[in-house]
Structure formats: C-alpha cells, structure tokens
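Handing you this structure, nothing more for now.
What you see is the complex with one protein chain gone and the rest in place.
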Amino acid sequence: MSMLHTVNKSPFERNALDSCIKHALPGSAILLIEDGVYAAIKGTAHEGMVRDSMANHSLYVLGPDLLARGMSPEQVIDGISVVDYGGFVDLAVNHDKVQSWL
Amino acid sequence: MAEPWEEEGPGTVKKFMYVNRKAPYGTIYALESLEVVLIAAAFEQDVSLAFLDDGVYELKKGQDTAGIGMKNFSPTYRALEGYDIEKLYVEAESLAERGLTEADLLVPVEVMSREALAKMMDEQDVILSF
Partner (left out) sequence: MKFGILINEGPYQHQASDSAYLFTKAAIEKGHEIFRVFFYNDGVNNGTRLAVPPQDDRNITVRWSELAQQHNIDMVICIAAAQRRGLLDEGEAKRQGKDANNIAPGFRISGLGQLIEAGIQCDRLVVFGD
C-alpha cells in the first residue's frame, strides 16, 4: 500500500503542495483539505503543477471545504475526485500511512 | 508488569519519522517537535528526523537568540546522539535552494537527495509533522 498525503495550504500562500508533490512517490494519493482546496480549481496559475502531478498521483479534494469557500465541484480540475469526510476516512484506511504537509 | 504499549509484544518497533519543515523562533513548531523527539527516545522505537524546506534552518550554526529574548534550543540537536537518536536526514535540494551547505549545519547529519528522502518517508510506519 502507498501513502496518503494531505495538504491544507493554499498553493498561493505556501509551498506545502509543491513540496508534497515533489516527495510523494508515484502511486500515492494527495488529498486537498482546508485552504488546500484552492489548488483543485480549474484556471489558476497552479493548475499546470496539479495536472502534471496527476500523471503520478491520485488527487482528491474535500467537498465540504470546497463548498464552504464558494467553490463548486464543477470548477474542480477533471480527474480530481471530490470526497466527503467519510471519503477522507476511507482514504486513510486504504493507504498504509498518512503524512500531513503542514 | 507490561506497559500498555507492549501488548503487541515488547518487540514492537515501529519506524517513526519526525518531519521538520519549519524555521525556528518564528513559530514554536520546531522547538515543540524537538520536545516530542526527546520523549520518543525513551520508547525504543526506530526514530529518524527529516529536515527539509525551511526545516533545514533549524540546524543552522551560530544561532544567537540573546537579542530576541527567546531560548536558543539549537544545542539540543547536538544532544540527540546521547539519546541514541542518530538518524538526522537533511535534504540536499532544500539546503541548496537556501544557499546553505553541510558546513553550515551545527550537527553531523546525513545529507540526501529529495528522491532518497522521499523513499525514506515511504518506508516509515508513522510520520509526525508539526
């Protein structure tokens, strides 16, 4: 099994997602939560970085955090799965460890 | 009497990695992370510390906090060896990005590539970040 990485920072504010992508081994999963969800939106300056990483990683975004910030699942980059907290738990179960990029 | 954490047998040894990505003093994370590591040493687990991103600044030589009225906790990194914590991994790319070299660090470490560190992270059982 591989690792689940969580990122809770906007890519515009900190390098957490960038660093996570550079360290996450191919086949691992990245879940965007809290302010991290802004990275999942189409048409941002970081879309290229996110799309590139999708070649090697499965990307997820926490739906309740998206909606709270006025973003809808339709605005999410194709291929990023929207999950709820139950989905977050399942991701933690289905990967053998969780690393939080704080 | 067996301690509760020995239920799985006294031989239960997990690989714990403490990931340090934040600079010291601006926030308390580096100091309180180090305090966890000191306690962890008593549990006879396989402990390692990773320093990457701004975490490499924690190990910068010559820290002098007299002017900011805070405790200089950097000597504690040198004391880790006495706690049998000897696996200090520093990411080469993070050093280079900050114009630092191994000679700038206050304690002997193993400098490794981002790729090697990523593999090391993947081999852990528990990853703690603060």
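Letters A and B mark the chains as written, and numbering starts fresh at 1 in each.
In the analysis below, contacts are C-beta pairs under 8 Å (C-beta built on N, C-alpha and C of every residue); 3 or more make two chains touch, one makes a residue touch a chain.
This structure is a prediction, so every number in the text was calculated from the model and none was measured.
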(request) Taking the full complex into account, find the residue in A:K22, A:H57 or A:K97 that is in contact with the omitted chain. (result) A:K97
(request) Just the residue numbers, please: which parts of subunit B touch the chain that's not shown? (result) 4-5, 7-8, 12, 14, 16, 28-29, 32, 35-36, 39-40, 42-43, 45, 125-130
(message) Just checking the interface: what residues of subunit A touch the absent partner chain?
(response) 6, 8, 33-35, 64, 84-86, 88-90, 92-93, 97-98, 100, 102
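Convention: only the chains that are shown with their structure count from here on.
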(message) Can you compute the centre-to-centre distance for subunit A and subunit B, using the mean CA position of each chain? Integer Å is fine.
(response) 26
(message) With touch defined as at the start, can you tell me which subunit B residues reach subunit A in the complex?
(response) 19, 21, 52-53, 114, 117-119, 121-122, 124-127, 129-130
(message) Under the stated contact criterion, what part of subunit A meets subunit B in this complex?
(response) 2-3, 15, 19, 22-25, 28, 97-102
